[in-house]
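Questions regarding the structure given below will be posed in turn.
One protein chain omitted, others in place.
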Amino acid sequence: MADEKMAIAKAINESLRKALETDPKVLVMGEDVGKLGGVFRVTDGLQKDFGEARVIDTPLAESGIVGTAIGLALRGYRPVVEIQFDGFVFPAYDQIVTQLAKMHARALGKVKLPVVIRIPYGGGIGAVEHHSESPEALFAHVAGLKVVSPSNAADAYWMMQQAIACDDPVIYFEPKRRYWDKGEVDTTAIPAPLHSARVVREGGDVTLAAYGPMVKTCLEAAAAAEEEGKSLEVVDMRSMSPIDFDTLQASVVKTRRLVVVHEAPVFLGTGAEVAARITERCFYHLEAPVLRVGGFHAPYPPARLEEDYLPGLDRVLDAVDRALAF
Amino acid sequence: MADEKMAIAKAINESLRKALETDPKVLVMGEDVGKLGGVFRVTDGLQKDFGEARVIDTPLAESGIVGTAIGLALRGYRPVVEIQFDGFVFPAYDQIVTQLAKMHARALGKVKLPVVIRIPYGGGIGAVEHHSESPEALFAHVAGLKVVSPSNAADAYWMMQQAIACDDPVIYFEPKRRYWDKGEVDTTAIPAPLHSARVVREGGDVTLAAYGPMVKTCLEAAAAAEEEGKSLEVVDMRSMSPIDFDTLQASVVKTRRLVVVHEAPVFLGTGAEVAARITERCFYHLEAPVLRVGGFHAPYPPARLEEDYLPGLDRVLDAVDRALAF
Amino acid sequence: MSVKSTAARSSRGGAKRRGAAAGREPELVQLLTPEGDRVQHSEYSIDLTPDELRGLYRDMVLTRRFDAEAITLQRQGELGLWASLLGQEAAQIGSGRATRSDDYVFPTYREHGVAWCRGVDPLNLLGMFRGVNNGGWDPNENNFHLYTIVIGSQALHATGYAMGVAKDGADSAVIAYFGDGASSQGDVAEAFTFAAVYNAPVVFFCQNNQWAISEPTERQTRVPIYQRAAGFGFPGVRVDGNDVLACLAVTRAALERARRGEGPMLVEAFTYRMGAHTTSDDATRYRTADERAEWEAKDPIARLQAYLTKEGLADDEFYAALDAESEALAKRVRDGVRAMPNPDPMAIFENVYADGHALVDEERAQFAAYQASFADGEGH
Partner (left out) sequence: MSVKSTAARSSRGGAKRRGAAAGREPELVQLLTPEGDRVQHSEYSIDLTPDELRGLYRDMVLTRRFDAEAITLQRQGELGLWASLLGQEAAQIGSGRATRSDDYVFPTYREHGVAWCRGVDPLNLLGMFRGVNNGGWDPNENNFHLYTIVIGSQALHATGYAMGVAKDGADSAVIAYFGDGASSQGDVAEAFTFAAVYNAPVVFFCQNNQWAISEPTERQTRVPIYQRAAGFGFPGVRVDGNDVLACLAVTRAALERARRGEGPMLVEAFTYRMGAHTTSDDATRYRTADERAEWEAKDPIARLQAYLTKEGLADDEFYAALDAESEALAKRVRDGVRAMPNPDPMAIFENVYADGHALVDEERAQFAAYQASFADGEGH
């Protein structure tokens, strides 16, 4: 089925379905992923078609979910684990950081940990506390993990295929507020490498770098800026560990200005690393310091304040103006 | 007892003793903190003098330790919690991030969480896995927490006093390999503010910024560089959340070059934030990009490789040379 | 010599993979049958005045009315979400009324009935569901902690608080609420361990409403939850969670026990979540109408009403007055919610820290300037 228009949630669903079909070792596990199909319906219909042995409703215990997934991986399975919401990954953090991330190295390469952890993340859906967070930096800092986030349906499909095929643990952050955004998905295409960034809009004045839900925001900002006569290049980073600095560098060498945008708090967010490293790589090219737009150093606010908290088009354009003013 | 020469471990012990004496609400809790006095003897003698109700050996469960400390704080106590080693804080990460850090804000300020979490951290002691890590960035990224680390005995004493007095949760990272380093401790002095950085050596060519165990390394590097005719300024950051950017900025405006040094992995380490923000603040002053020296993106290696893994004098000086070469 | 293994007995003696609970139901403490008849129990008894009985009835009715109004408000877009307690009124009112004012309560996100008993204004509960705050009351005002969303966390807070109560030499008790799903969380097990080891005056009150979103209780355990306590060294008991008298009696006994310094206890209130998990959930995807109907017959309010009627303890006047009171409450809640102002955006930066933080100050100032730039017409 080449070139079908699909929502991101559906694309992930199709990708999981494909993986379950193709490889009998693939498992889907998590809270409510079975009959309910997950609270976002991303696993809808999978248990019906593949049975309770492959699509597993787990007890309500995230450390247990990841810990048993590690055991299953050691037995040769390839578990795809769902964490119901971003804010509920922390009970599993110990298993992820001290076990999942390090076990391959601990074993001098003798065991592999092909575990995918799916985390619907980010805000903008009017939810209560713990349902709108962007903790990606807390995973990207940790060696042994790979961290990615798709921004569109085609990437959602293909990056999930690649994450499952990868012999390393991959934290797959799903931009939950974009779940219903539709896009073409060519399921016969040859996808770009999992950890490559992609220039999704070309421009000459300033580069915007983003991933996941903020790519759309940046594209909108670029469209708005065009009306003001500013030409913005938008890079979809796609991967937060590793980060494709070559693609970012190439863009910055051209535009000489960079603004990094993410929902996560700015302080020690992934933008800090991009700023530090791109400044090192492009010291003589930059006309302005790398600027960052993101969340504040504050708990994610109640829903009625999230529009103020989240980086929107205006905050992005404000940063663009500041970058251009240097 | 003004101006006594004390090891860092002893200074913390004295500071805890003082707090237990002064405020009946102060508690010390953790694994083996009682009769044993902790595996590093930092709580030596405290249970003997203050009893089992104030100095509490806990079950072996870090989430339980922090979770019950939160409850005790809600009841009006001021628990000082010990996590035995850096690598064992992760089972408590959920309680720290989703509860301890956010509860004051969740309650719109109606409750306070004066909990100190002591974590002996960093490498250099020839230990086995999980006993040599530097996870400070994983806490500094989280709003609601304050994160500090002393580099010398006087700071160890006073910063602990201040951390206990603070009505916010403070993660107090203890440079375990410097526990036995002695320094003057004036217990009658007026200490600098908890979150202020301090210029510990003045110089004109390059600024070195560090905290905890790396301050000593940087001072040694500065002494070595002096012999080569280079004048390095060393800033002891002391606090990783908040970071005293004013002091760093003042130094960089003078030296025009900055190298940040920490044991933690460079990628998304606190140095990334320093680099990003100082570049923004000092864009026209910097003669070179902010360079970073730290751990690699790899699990902390076995003991016989840690000298290679850890930033030492040579790696610091190498970065200084690279900064000067720009 | 014989093996001391109670487990060997209980499990080998018939536990099936899909849970003993489904097969041989263990007995549960009941003082009022679904038909509204009073029964006696050897260990737990209760003697209430007609006023008290009517009071419990009133509590349940008002709580249910409030809950229904909240659902309506959610449907109307006034709330972002609501977690209904429908069906759990007896468990919550019974246990809530068992607490003393100096006791301390740690709820989940569904304890609206307990909040009611503690004197928390229902309007305050709605703030977080409307999205104007993450917890809008002062916990110390009514000794009722904020709602906790991360499953199981509060069990540890309750235990720590109880350790503090014991340290203070006070004779207050603490009660921690959680659900059947929560029983799987490591934090709850650790709370059991700390409570037992320090003999903390805490009652663990588990409302087993048969479901954790779409997962039935057998996804969490294969033996009844109350039996979990024994292995940690304290008693557990299952009570009919739709029987407000039994819930009151058992919880009161457990709290008294804690006060006497006898340590923690686990109460499993066997009840049913009549509604969906929250207003975002569609329960028809995973459970049958039959199951719901079965529990409908055990309704906690109907059963107390039957008893009041049989005993002649409430007349039409009482019911009419309560109806009016219910509607007045609903109206107050409706009007109150609609009048709730959106918070000032600058509130984002408030209360992040108690003692201030330079970065928050900096970001607050930057954001204020940014906001001002629009007012000045300088923005985009």
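Annotations for the structure displayed:
First chain written, first letter: the chains are A, B and C, and each begins at residue 1.
The rule we apply is simple: a residue touches a chain if its C-beta (ideal position, glycine included) is under 8 Å from a C-beta of that chain, and two chains touch if they have at least 3 such contacts.
As the structure is a prediction and not an experimental result, all values here were calculated from the model.
Listed by label, the shown chains that the missing chain touches in the whole complex are A, B, C. Within the whole complex, the absent chain has one touching residue among C:F234, C:Y272, C:Y286 or C:F349, and that is C:F234. Only one of the listed residues, C:E27, C:D51, C:D290 or C:D316, touches the absent chain: C:E27. The chain not shown here is touched by just one of A:E14, A:E174 or A:D244, and that residue is A:D244. The residue from A:A143, A:V185 or A:A288 that touches the chain not shown here is A:A143.
Mapped onto subunit A, the interface with the missing chain covers residues 53, 58-59, 61, 63-64, 66-77, 94-95, 98-99, 102-113, 143-144, 146, 166-168, 195, 241-245.
Interface with the hidden chain, as seen from subunit B, comprises residues 31-32, 34-37, 39, 57-61, 63-64, 87-88, 90-91, 126-130, 224, 267, 296-299, 301-305, 308-309, 313-315, 317-318. Interface residues of subunit C with the unshown chain, by the touch rule above, are 1-12, 15, 17, 20, 26-30, 39, 41-44, 184-190, 193, 196-197, 199, 218-224, 226-238, 262-263, 266.
FYI, only the chains that are shown with their structure count from here on.
In this view the innermost chain, defined by its CA centroid being closest to the centroid of all protein CA atoms, is A. The chain with its C-alpha centre at the largest distance from the centre of subunit A is C. Computed from the mean C-alpha positions, the centre of subunit A lies at a distance of 31 Å from the centre of subunit B. Among the residues of subunit C, those touching two or more other chains are numbered 133-135, 150, 186-187, 352, 357, 359-360. Looking at subunit A, one finds that residues 63, 87, 90-91, 129-130, 267, 296-299 touch two or more other chains.
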